[in-house]
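Note that one protein chain is taken out, while the other chains of the complex remain in position.
Our next item is chain A:
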Amino acid sequence: MSILVLADLHEGQLAGATAHVITAAKAIGGDIDVLVAGDSVHAAAEAAAKLDGVSNVRVADNAVYAHQLAEPMSALLAALADGYSHVLASASTTGKNVLPRLAALKDVSQLSDIIAVESADTFKRPIYAGNAIATVKSDDTLKVITVRTTGFDACPDRERDSGSAPIEAVDVVVENSQSCFVKEELAQSDRPELSGAKIVISGGRGMGNGDNFKLLDGIADKLGAAIGASRAAVDAGFVPNDMQVGQTGKIVAPDLYIAVGISGAIQHLAGMKDSKVIVAVNKDEEAPIFQVADYGLVGDLFEILPELESKL
């Protein structure tokens, strides 16, 4: 068996998610090749070659793959897939965008968001906003899979003296006249990336307004935490949507998740209930979030947050 992993890129660099997908690939077993596709991605390819367990890095460096648009990316993967038993990508917005398109081009099903590998053809994945776990078996010859990164640890880099995997260029260049990139507005932040952060502090509708999210800044800085939000806070316009944690936003599983002014709707719990320790701060002691919280503090967040910041 051999597995092709599509590398995740963030602003041209290799993103942390890739190392988690490699771990899922190792659990399946077989040779693991990583495809790095984009425009000017040499540094990302070198970083991928250092990951433990990677056999080969294949690089498709061409302007047509810039921004990893679905049409050229799926055509590229379809051209390369024949030698592989599995194609894996993280369940990032890129993986979700590209892999189902690849699967349909190959006339196979796609398995989304797997959280465990039972065997080379059997996997576990959450359904119904994480309220049930399905075990599914695929009899397709090619398995196309997206991986929930919080379900697998990141694979380490190789030992320093064991070199790195060979890097080879892929000369498949596809045409794309159907879609083109116009612009990107990326949120700028010095804080750790939400999905990879060890500590996350999130605000909900209880924050009242966008300005009050500043109350979380000092605490996040002291803890080295990322800041998240519930859908209610995003819909109310308090914060941008890329901060949303939940079924339709990001899935996080940090060591510590602090939910402030969040009631704990099913859709929010789907995004954070695999966190190691959950703390809830809410003035409503009946709020459902307290049913999953390891530590709950009932009270006014406008008094609690400044006190917490000063005492950390």
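Criterion: a residue touches a chain if its C-beta (ideal position, glycine included) is under 8 Å from a C-beta of that chain, and two chains touch if they have at least 3 such contacts; residues count from 1.
Just so we're on the same page, contacts and distances are computed from a predicted model.
Name of the non-displayed chain as stated in its UniProt record, restricted to "Electron transfer flavoprotein subunit beta", "Cytochrome D ubiquinol oxidase subunit II", "NADP oxidoreductase" or "Thioredoxin": "Electron transfer flavoprotein subunit beta".
Considering A:69, A:89 or A:147, the position touching the chain not shown turns out to be A:69 (whole complex).
Take chain A: the residues that touch the chain left off the picture are 10-11, 67, 69-71, 74, 92-94, 96-105, 107-113, 122, 126-140, 177-187, 195, 199, 223, 231, 234-235, 240-242, 247-248, 250, 255-256, 266-267, 273, 276-279, 285, 290-298, 304, 307-308, 311-312.
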